[in-house]
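Reviewing the structure listed below.
Shown here: the complex without one of its protein chains, the others still in place.
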Amino acid sequence: MADHRDEGRPPAPVAGYLRRHREQLLPVLFVLPALAYVGYFAFYPAIDAVVLSFQTPILSFTFYNYQANVNLGLYTWIANTFWLTLGALALQFGLALGIASIVNRNFRGKRIFATIAILPIGISTVVAGYAFSTIFPGSGGGYAASVLSVVGYHETIYWLQTPAKALLAVIIADSWKNTALVVIILVAGYASIPSTLYQAAAIDGAGPLRQFRYVTLPGIRGFIVIALLIRGAQEFNIFQLALEMIGQYPQLLTVQIYVLYTSGEGIYLASAVASVLLGIVSVFILVVLLLGTRQ
Amino acid sequence: MTVKLQLDRVSKKFGSLMVADDVSLDVDAGEFFVLLGPSGEGKSTLLRMIAGIETPDSGTIRIDGQDVTDLPPNKRNIAMVFQNYALYPNMNVYRNIAFPLKMQYFPPDEIEPKVRDVAKTLGISEILDRRVNQISGGQQQRVALARAIVRNPTLFLLDEPLSNLDARVRFAARAELKKIQRDLGQTFFFVTHDQKEAEVLSDRTGVLHHGVFEQIGPFDQLYDTPATRWIGDFVGDVPMNYVPWTESGTSGSMGFRPEWATVSPDGAQSATVQVAERVGDFTYLLCTTANGLRVYLRSLRSMSVGSEVRFNVDRHVFFGGPKDGEDERVSSERPERLPPRRA
Partner (left out) sequence: MSAGPPLAVAAGEERPPAPRRGRKRWTLANVGFYAVVVALSAALLFPIYVIFLLAFVPDHYTIFSFVPPLIPPALTLTNLETGLALSTAPFLPSMYFSLEIAFLVGVIALAIGIPTAYGLSRLSRGIAYAVTTVMFIVNMLPSIVIAIPITVPFIKAGLYGSALGIALTQELLALPVTVFLLVGAFQGLPRDLENQARVDGAGRIRAIFGNLVPLIVPALAASFLLAWMFSWDESTFALILYSTNPTLPVTIFLTVTGRGNPLVGVAFSFVATVPVIILTVILQKYLKGEDFTVGVRG
């Protein structure tokens, strides 16, 4: 067999590389269409928005769009968006932790409760938005008043009277619609914790609260980070619900992008606000990832 | 004998882990070759390279003299049985066995008799309509084997096909596998970490360690004349015994198996019994010698812990060099009569 031996030499580097990774070729080819798709339909328009934000119909490079938006109240829009996000995240995570730990228990009626908890996902955002604008109408009264009068509160609350009240209405509506997603993720987190850990903690003398602090929380940390990323980004991006319930009072970044865009030559102004939103979302993603993956 | 399978300087690395280091091997047509080694030594990887599922970094693989190194698995005309059998869960037993034939575009009326035939040979005719998750582990193994046999391949690759079976079923399946291979007269390349399987099944066994074949040969040869200390330790129920030894002017150690030594009151060597275990007719003794070496011995008489045991070494193999250095065996001494091996 000695006459065959020469062919066994290692092949040339490039050919050798291709040969070694032959099995990887098809998987790579299979992933390319998705990358091309998101490249063209997501990243290219996002970059385009940034490019447009530094242009006007007559100028190829300018800061005018940003300056004009600052004069229009950009900082207030940012603050409103920020408070809305903070409030919605706080409410959703508080609710979701509660619902998830209920769903994690065994009790009669658990299936029914889990189904009820997930139902809002099936309600169209537009319809939910309209329902909540009849619950919290700017003109006062509404179904919120109906409920409050049952418990003996009869004052009239004008929900769009102050930015705080309007944002609260949107926060409640949005949390109603989207807490289920957080619950879904947290339940997966709870399920990933081996029950022996709780037994060990109980034997070590930890009560329910300290079990939550030292077993549950560290165990679901990664899941919380994911949920925070998904929901946080979606809160910054909240549009339809806010447009429908509160319109421009108070203004959010997304709604302002839409308003500017639909007002004539506003695509450049809209792009500046869009770029700001893009920047905020990017920073948010980075911060959560950095904080969440520390340790 | 014609060469069925030839590995020619095949190398494969995973990152910095060398799983095959310039491996060469010829397997003859009709041979039952067993690739033996502890888990993680790259046995499956070598088998997968022969199947075409993994690609060697360098080297050539030939089947029937044809270079198949760059051929995909479906062009190699080989059959493979995976450790977990990889039965198609969405097909019943019949369709599982028929699948390779379907892939070769056999017409349905030719497929049916072939499937029924092989099912009959393997005694699974009754379960052809069952779903594969409704049959026992032993039956699954037969279905996997039937699927391999039905296509009449040129080479059978089997990756630990018995290791998922219960001890009892495994024993029967092992014997049957050998018979099937004899009846078919085909080449089997069989991977296992179980030396008992290698002993019972193989015409030749190759032991893979650190990416190279430490030794290739009939199993008895591995047991009686291990090429290295590592083989001596790996093959056999207990590691080989070593005592310092000088032979033809070279200092090294003498290796011997428990049954190569005779325990008797007038033995030349002595040791102290640490553990005594009765297995069948023999008492196995774990002893330490005066200079602190561990020695496994075997005695027909029962001995008590702490007592002194004297023994003679009737035959041994010699390993030159210090214990943890280059441990090539330079000579061996073979008695006329082999002592009975193991209880």
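All chains are identified by letter, namely A and B, in their written order; residue positions are counted from 1 within each chain.
Keep in mind that, in the parts below, contacts are C-beta pairs under 8 Å (C-beta built on N, C-alpha and C of every residue); 3 or more make two chains touch, one makes a residue touch a chain.
These figures come from a predicted structure and were not determined experimentally.
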{"item": "Absent-chain contact - pick from A:W77, A:F93, A:W159 or A:F236", "value": "A:F236"}
{"item": "Absent-chain contact - pick from A:L74, A:L97, A:L167 or A:V187", "value": "A:V187"}
{"item": "Positions on subunit B contacted by the hidden chain, ascending", "value": "48, 51-53, 72-74, 76, 78-80, 82-84, 86, 88-90, 99-100, 103-104, 147, 151, 157"}
{"item": "Residue ranges of subunit A at the interface with the undisplayed chain", "value": "23-24, 26-31, 33-35, 37-38, 41-43, 45-46, 48-49, 52, 98-99, 102-135, 140-143, 145-147, 149-150, 173, 176, 181, 183-191, 195, 198-199, 202, 208, 222-223, 225-227, 229-230, 233-234, 236-237, 239-240, 244, 254, 257-258, 261, 267, 270-271, 274-275, 277-278, 281, 285, 289, 292-293"}
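In the analysis below, only the chains that are shown with their structure count from here on.
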{"item": "Interchain centroid distance [CA atoms averaged], subunit A/subunit B, Å", "value": "56"}
{"item": "Complex contact set, residues of subunit A against subunit B", "value": "1, 4-5, 7-11, 16, 19-23"}
{"item": "Parts of subunit B lying in touch with subunit A, wherever the complex brings them together", "value": "3, 6, 8-11, 24, 26, 53-55, 57-60, 62, 67, 70"}
